[in-house]
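Inspection log for the structure reproduced underneath, given as structure tokens.
One protein chain is absent from this view; the other protein chains keep their places.
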Amino acid sequence: MLTDLSDRAHQHESNSFRDRVWRVIFLSNTKSGKAFDIVLLWLIGLSVFVVMLESVESYHVNYPETFGLLEWTFTILFTIEYAVRIWVVRDKKAYIFSFFGIIDLLSIIPSYATLLMPHGPQFLVVVRILRLLRVFRVLKMARHLGEANLLMNAFRASLPKITVFLFFVLAVTTIMGTFMYVIEGLVAGNTGFSSMPQSIYWGIVTISTVGYGDVAPITPIGKVIASMIMLIGYGTLAVPTGIVMGEINVELAKIQPDNRKCSECGHVGHDQKAVFCKICGTKL
Amino acid sequence: MLTDLSDRAHQHESNSFRDRVWRVIFLSNTKSGKAFDIVLLWLIGLSVFVVMLESVESYHVNYPETFGLLEWTFTILFTIEYAVRIWVVRDKKAYIFSFFGIIDLLSIIPSYATLLMPHGPQFLVVVRILRLLRVFRVLKMARHLGEANLLMNAFRASLPKITVFLFFVLAVTTIMGTFMYVIEGLVAGNTGFSSMPQSIYWGIVTISTVGYGDVAPITPIGKVIASMIMLIGYGTLAVPTGIVMGEINVELAKIQPDNRKCSECGHVGHDQKAVFCKICGTKL
Amino acid sequence: MLTDLSDRAHQHESNSFRDRVWRVIFLSNTKSGKAFDIVLLWLIGLSVFVVMLESVESYHVNYPETFGLLEWTFTILFTIEYAVRIWVVRDKKAYIFSFFGIIDLLSIIPSYATLLMPHGPQFLVVVRILRLLRVFRVLKMARHLGEANLLMNAFRASLPKITVFLFFVLAVTTIMGTFMYVIEGLVAGNTGFSSMPQSIYWGIVTISTVGYGDVAPITPIGKVIASMIMLIGYGTLAVPTGIVMGEINVELAKIQPDNRKCSECGHVGHDQKAVFCKICGTKL
Partner (left out) sequence: MLTDLSDRAHQHESNSFRDRVWRVIFLSNTKSGKAFDIVLLWLIGLSVFVVMLESVESYHVNYPETFGLLEWTFTILFTIEYAVRIWVVRDKKAYIFSFFGIIDLLSIIPSYATLLMPHGPQFLVVVRILRLLRVFRVLKMARHLGEANLLMNAFRASLPKITVFLFFVLAVTTIMGTFMYVIEGLVAGNTGFSSMPQSIYWGIVTISTVGYGDVAPITPIGKVIASMIMLIGYGTLAVPTGIVMGEINVELAKIQPDNRKCSECGHVGHDQKAVFCKICGTKL
């Protein structure tokens, strides 16, 4: 990120071919930059879709050539893109070891790896799904998506509160899961509660209101405890909602205030009822 | 819509028989217009109910004549209505190719189609369920349903934010579904995770807290990942709620305060029942 | 209710034995009135608990005498209470045909009915569960439960909006359930989608995130549509929450404002920032 920014500062003015390519690939404020982003988004989407389809056995077995061809097309295109990215970026090392640099590499390596080890483990191929993460690089640029920003800020602000809440939920689930392990597992011999981790898993499935039903209580007392967990889950589902809500309101409040600018200190973001600048005291 | 409005402007004054019929059918501000709406609502409701019942095999086999009779009654009534609508509307082409014009046609065609192809595909008959959409035409007129409006506005305003949120959720589900495909499907041989689309389907079932239970993890690691997805779903269920909430508040804020301005101190934002300015005591 | 109130007005002063009994039974502002309420709550709770236990076959078969004894104890106590209520109330007819009067009668009739028809239908006995509704009579009096009031008001205010919302949800579920009926039921032969009502039932189970799993899609397209319904359910779960929230805020806003009373017109419930009475213009 930081490297990107310093690069940007240096390269924005210069006009060599390399720098123009850099702007197309790394920025999205020009026409060709936007076009590049859109083409890249489609390519990523398609390649992810192909990886998914290939994992379906009947397709995989019946059309091996088609999938091979498509996969190599994507791999070569992404390899070219990767090479060009390395070429145009000034601080090459910083790019290569950045989060997105590693993702870029991981999304082409599996195909080459199958050349070296044709009978290697199949799950290596699955790594290609990480291409999906490249979508976020494009989205990161298209910051016009103010919504994503707002959500991100609200999410980040409410993370500590939600973590504390989830910790409490997990503690409750552990204690209740242990009760269930004793009542259903040890006493009643319900195989779904054969161990404590298993019972806690059931507790999480229940308190989050998912309720697969692969594990369910069979004793009356077990059902009473299960009902309590359900009602707790039902009642406290509210807490993270309330937290995020509060933070979104805070975020919205930051946006909505008027954009009067103080003539003296230039401060923007005054209260709507404010008459004087709250920083330097000048009349607005 | 636009055609309707221009029609309305032209026809509101004139008083020919055709125009009076137009007002009864297309408007709902007269007594007979309202009566027509209510009769139509009942007919649509009944016809949809009959279509549903007919799809139950035991009824379908035992009472074919009754269903045939009912169906033809509805078809003839709706055909007459369709014909009258075409007759009274000025811009016939615009009506026929409008959204509701097509729905009106689609809700009568299947019955006639069975005459031409008595052994045609059964699912053609199902198209008749689209009659349900005609309910919204009646509701659209009865705009006294201010609630629907408020919800619609709040929903429309929060759609981009919710879309961004759902995109993130889908990305998380895809990555985690892929992990599960490797762990449960490839390694443990769980048939429920036999392909990536299948695993992502499971991920959506889980993160939305639906939890059918037709697919469930069997390995310890799979259960840990599943627990994480559940807690994510449980924790982020909050986000769309928060978004919609914020927008509903914005909508409510637009409605509630009246904008009377105090002639003395200029204060705006008085209570709707207020008679005097609450700041300076001047009569409003 | 109205009769109660007029009764109350008349009887509050008089001091005959009948009127004192009336105050104990129908009011809860005296010590003995509160004691009566608490005893009644316990009796109702116990009798409901006994009805529930009796429905468990093993208990029902093994301890018929115990249940018979308990049931007749409750029946006789409630019969005495019913008789006394009729005796003390002025407008007997109004009481007997009031909502709670009918519930009072229904909670004793089943026991007597079994005397007349010892081999009558068992589900008649189940009517006794309606005793539970009698709890609300006691709660209604104990209006100190301000929380119940607040919730009730917020719920009543948001009911029309929630109704409109549920109508939309049902319409979406019907249309999508029909799609699923065609794809899963007619084409793929999934017995869980054998008719349209069945498919709509599945749709409701899914969109409400309950997800029993007794009915689940088996075709890829069916799973894609199911995923869409889940995400719609997940995303729009927010809407009723937002609505109720807004109304609760409105209710809270009614309570929180300061309780300054206008010295001139006596109006209470001014805005916290108000300097002058908004009704008559007097300085507060």
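Order of writing sets the chain letters: A, B and C. Residues in each chain are counted from 1.
Simple rule for what comes next: contacts are C-beta pairs under 8 Å (C-beta built on N, C-alpha and C of every residue); 3 or more make two chains touch, one makes a residue touch a chain.
The shown structure was predicted, so the numbers you read here are calculated from the model rather than taken from an experiment.
From the options C:V21, C:A94 or C:I129, the residue with contact to the chain not on display is C:I129.
Considering the whole complex, the residue from C:I86, C:I162, C:V187 or C:M228 that touches the absent chain is C:I162.
Among A:L46, A:I76 or A:L186, the one in contact with the hidden chain is A:L186.
Taking the complete complex into account, A:P160 is the one of A:G45, A:P160 or A:G189 that touches the chain left out.
For the chain left out of this panel, the touching residue among A:L70, A:I108 or A:L237 is A:L237. Of the residues in chain A, those that touch the hidden partner chain are 160-161, 164-165, 168, 171, 174-175, 178, 181-182, 186-187, 194-198, 200, 206, 209-213, 216, 220, 223, 226-227, 230-231, 233-239, 241-243, 245-246, 270-271, 273-283.
Residues of chain C that touch the chain left out of view are 48, 51-53, 55-57, 122-123, 126, 129-130, 132-133, 135-136, 145, 147-148, 150-151, 154-155, 162, 165-166, 169, 197-198, 201, 204-205, 207-214, 233, 237, 240-245, 247-249, 252. The omitted chain makes contact with chain B at the following residues, 209-213, 241.
Just so it is clear, only the chains that are shown with their structure count from here on.
The pair B-C is the one among B-C or A-C whose contacts match those of A-B for more than half of the residue pairs. Looking at which two chains touch through the most C-beta pairs, you get B-C.
With centres taken as mean Cα positions, chain B sits 30 Å from chain A. Chain B and chain C have Cα centroids separated by 29 Å. We define each chain's centre as the mean of its Cα atoms; on that basis chain A and chain C are separated by 43 Å.
Shared contact sites, meaning residues of chain C that touch two or more other chains, fall at 209-213, 241.
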